[in-house]
Each structure stands twice: as structure tokens, then as C-alpha cells.
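Let me begin by presenting the structure, written as C-alpha cells, before commenting on it.
A protein chain is absent from this complex, but the other protein chains hold their places.
Moving on, here comes chain A:
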Amino acid sequence: MNILLCCAAGMSTSLLVTKMEKAAEEMGVDARIWAVSADEVKQNLDHADVLLVGPQIRYKLPQLKKEAEMKGVPVDMINPSDYGMVNGKKVLEHALRMKK
């Protein structure tokens, strides 16, 4: 399972990556999780199974959706309160649901 996260600079999503990795370990999920800036999404899509977008750049969602759907990668916005509380488990579960 490859989970790609993105926000403006890939900084705050990288906080979430650490927490999600920890949650994945606890849940026994084999996942590769990484964060990039919105501009780098395109180059990273080939290796991603799902794309999660930070709520602060949700205005980019339509554009990112178009790019990702061409490659068959499901896209969604991260729930703002899970994002704020850096709730790795919830976001990971969200990603797992998207894959199905």
C-alpha cells in the first residue's frame, strides 16, 4: 500500500507521515507513506495507490483529481480535524478505505 500525501510545501503533511507510519506498524499494515508539495504530486503519482490532500490546499483538489484519476489513483481531502490533531490512525484508515 503506497500512500501519497500532499500540501503546499509538503511540510505539515510530513508531520502526519510519522504518525501514520506508527499507526500502520501498530495495525500491522504494510504501507509506504510519504509527503510532497502539491507541485511534485505529478512525478510521484506513478508509485502511489492513493493520494490524500491537506485541507489548506483543497482549492487544488479539482486539478489534482484530474491528474490522479488519469492514472487511476483515488484522491480525497484529509479531514481537517484529523489533520489538525495529527491523527495518524484515522487518516490511515481513511486511506485504506479509499483503496477498496
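Details
Throughout what follows, contacts are C-beta pairs under 8 Å (C-beta built on N, C-alpha and C of every residue); 3 or more make two chains touch, one makes a residue touch a chain; residues count from 1.
Keep this in mind: contacts and distances are computed from a predicted model.
Name of the non-displayed chain as stated in its UniProt record, restricted to "Permease IIC component", "Ion-translocating oxidoreductase complex subunit B", "PadR family transcriptional regulator" or "Twin-arginine translocation pathway signal": "Permease IIC component".
The chain that is not drawn here is touched, among residues A:C7, A:L51, A:A68 or A:L92, by A:C7.
For chain A, the list of residues touching the undisplayed chain reads 7-9, 11-12, 15, 39, 54-60, 62-63, 80-81, 83-87.
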